[in-house]
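Below is the structure I would like to discuss, written out as structure tokens.
Every protein chain of the complex appears in place save one, which is left out.
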Amino acid sequence: MAKKINSPLEKKSAGLRPVTKKNLVTLGIVTVFYVLFQTLSSLGVLKNAYQSLLVPICYSVIMAVSLNLVVGVLGELSIGHAGFMCVGAYCGAFFSVVTKNSFEIGWLRFLIAMIIGAVAAAIAGFLIGIPVLRLKGDYLAIVTLAFGEIIKSVVNVLYIGRDDAGFHIAMDSAKVGLQEGGVMILNGPQGITGTPRNSNFTVGFILVMLTLIIVTNLMDSRTGRAVMSLRDNRIAAESIGVNVTKYKLTAFVISAAIAGVAGVLYAHNLNALTANTNNFGYNMSIMILVYVVLGGLGSIRGSVIAAALLYSLPEIFRGVGQYRMLLYAIVLIVMMIVNNGAFFVQYKEKLKHRIRGGRKEAA
Amino acid sequence: MKFLSQLISGISLGSIYALIALGYTMVYGIAKMLNFAHGDVIMVGAFVVYTACVKGGMNPVLGVLLAIVFCTVLGVCIERLAYKPLRQAASLAVLITAIGVSYLLQNLALLIFKSDTKQFSSVVMIKPVTVAGLTVSGEIIATIIVSVVIMVALTLFVNKTKPGKAMRAVSEDKGAAQLMGINVNGIISLTFAIGSALAAIAGALMCSTYPALSPYTGAMPGIKAFVAAVFGGIGSIPGAMVGGVLLGVIENLSKGYISSQLSDAIVFAVLILVLLIKPTGIMGKKMTEKV
Partner (left out) sequence: MSLLEIKDLGIVFGGLHAVEGFNLTLEKGELYGLIGPNGAGKTTVFNLLTGVYKPTSGEFYLDGVKMNGKKPVEISKAGIARTFQNIRLFGKLSVLDNVKIGLHNQMKYGTLTGLLRLPKYFSTERRMNEKAIELLSVFELDGDADTLASNLPYGKQRKLEIARAMATAPKLLLLDEPAAGMNPNETNELMQTIRLIRDKFDLTILLIEHDMSLVSGICENITVLNFGTELAKGPTAEVLRDPEVIKAYLGN
């Protein structure tokens, strides 16, 4: 009896809790994949088409993990997450283009661009979070979608140029009023061109690892537990003194900042940055949501695997040509029904029961 | 004069949004799900009309009737095959399935009709009318008349007929409705049927006024109609009508007077403002949580 009481205490005090072990496994899986694909591509075995998938896989994974923080950990449905990625991408790329010629150390400039992207997205997350998080359920979802679309629309009508007199901002290309020799940096629907291509698989890998560490550390801390208590039962959480607004906002802002970094990675992987429905609109937001739901709400490892697989599958099956997106849609529907449908859930329970029963008999 | 003509075409656009929003809101009220594929049913409806009338030379009225029948069957099939197995599942699972159905419809259309934009020709045979120097196109007149007729009919249906009352009962309390002997599955199918039929009509009217058709045509109006439904208070039928018309008017006026590129952003901003003042929309019911 005494042993029964002591053992959990000992285990808890040892520091390395089961949660931590689980997270180490996730980090290990990511590292193995990185080493594997980095070796393959340096040996020249990996086709160019596949090599170009590596960075996109990284930002998809980061986006999925970051959205999981809002949808799975905080328990609020957001369908405008690409908006924060957009803010990060534009702010980071803007900084890099402006300082391209004056800043000698490339990696440091890239690092600063990332910090700028993260901070800008965090501020956007804070400003949007205050009104949004007062709403509930589907209303909250539609407002996040609305904000995402607003961000996308606004960057498409923004013109910023620079000349000897400094920066000029306008909502109309004719009104920017640049002097001779001035350069347009952000050119409305044409976006930002000439961003240095600093992103590569290694940077992507480091950012994925950082994201995982931040999110899993958060979940296994006082703040993370408070956030999850809001998800599981808001009224009970309030009754034991958890500040609802503060922790909702904390989760939302951290998630937005991470999405901002994903945006910076995205922007520095391309020469020309533009905002449309597929990269920063609701299509992207919904695609990431699909990764999160299929990977499992609140499961960080699930998000990583689902995002990596689901991003690369349609690309790998380009051979099937036109049918690949059709297949994707069918696979998606079938997976949801098999995973959640009443018939299949019951069947799985029965199967589990039988396997367990079988094992007991064998023992 | 400019204002008046902007207003009228805004009401016409808003009527189309309202027709789509009705489908969203009815399905939400009955099945408590966001049917993200609803926008794509509009596109399917428009393609049926396109194939029948523009390619096949069918009489426009028959073409629209064909589209209505086609979409009704499609809507019921989608509900039976994709959503019904998930009746007890988490709402997020249903949402993702609806997104899957949306991808499916878009990509089927892409395979059959390719991605290039088709020139749609109007199914409306009414001539433009000029009153006191203001010319209103036949499409606008037809859209407004059709929408008003449908809304009146739908309101009467829901309030006066037996299936309509059953529908309201199911949306109040599914379990209790079942105990009262209402065929809940039948009512849900009926709701999808009506919603999809309205989407077909909306598709034909929309493509007559804005004659460009592609597999992605339904996506943005679908989202806007969803916004309209939330705007009016999702689940509320009069809310969807009011929300739809208001949304169309706001969109058209901001296109005319502020910026055509920012009109979507303005529409969304107004939605956010409305929800901040009234968190469940203009006519939505207040949600209370029992402790």
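The letters A and B name the chains in turn, as written, and every chain counts its residues from 1.
In the analysis below, a contact is a pair of C-beta atoms (placed from the backbone, for glycine too) under 8 Å apart; a residue touches a chain by one contact, two chains touch by 3 or more.
The model shown is predicted, which means the values in this text are computed figures rather than measured ones.
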{"item": "Residue among A:161, A:263, A:281 or A:298 that touches the chain left out of view", "value": "A:298"}
{"item": "Omitted-chain contact residue, chosen from A:30, A:70, A:207 or A:237", "value": "A:237"}
{"item": "Residue among A:41, A:200, A:229 or A:274 that touches the chain left out of view", "value": "A:229"}
{"item": "For subunit A, residues in touch with the removed chain", "value": "4-5, 8-9, 12-13, 15, 18, 214, 217-218, 220-226, 228-229, 231-233, 235-244, 250, 298"}
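Criterion: only the chains that are shown with their structure count from here on.
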{"item": "Inter-chain centre distance, subunit A versus subunit B - centres from mean C-alpha coordinates, in Å", "value": "32"}
{"item": "Partner subunit A, residues of subunit B touching it in the complex", "value": "28, 34, 36, 82, 85-90, 92-93, 95-97, 99-101, 103-104, 106-108, 110-111, 219, 223, 226-227, 230, 234, 259, 261-262, 264-265, 268-269, 271-272, 275-276, 279-281, 287, 289, 291"}
{"item": "Complex contacts: residues of subunit A adjacent to subunit B", "value": "71, 77, 131, 134-136, 138-139, 141-143, 145-147, 149-150, 153-154, 156-157, 171, 235, 277, 282, 286, 289-290, 293-294, 297, 322-323, 325-326, 328-330, 332-333, 336-337, 339-344"}
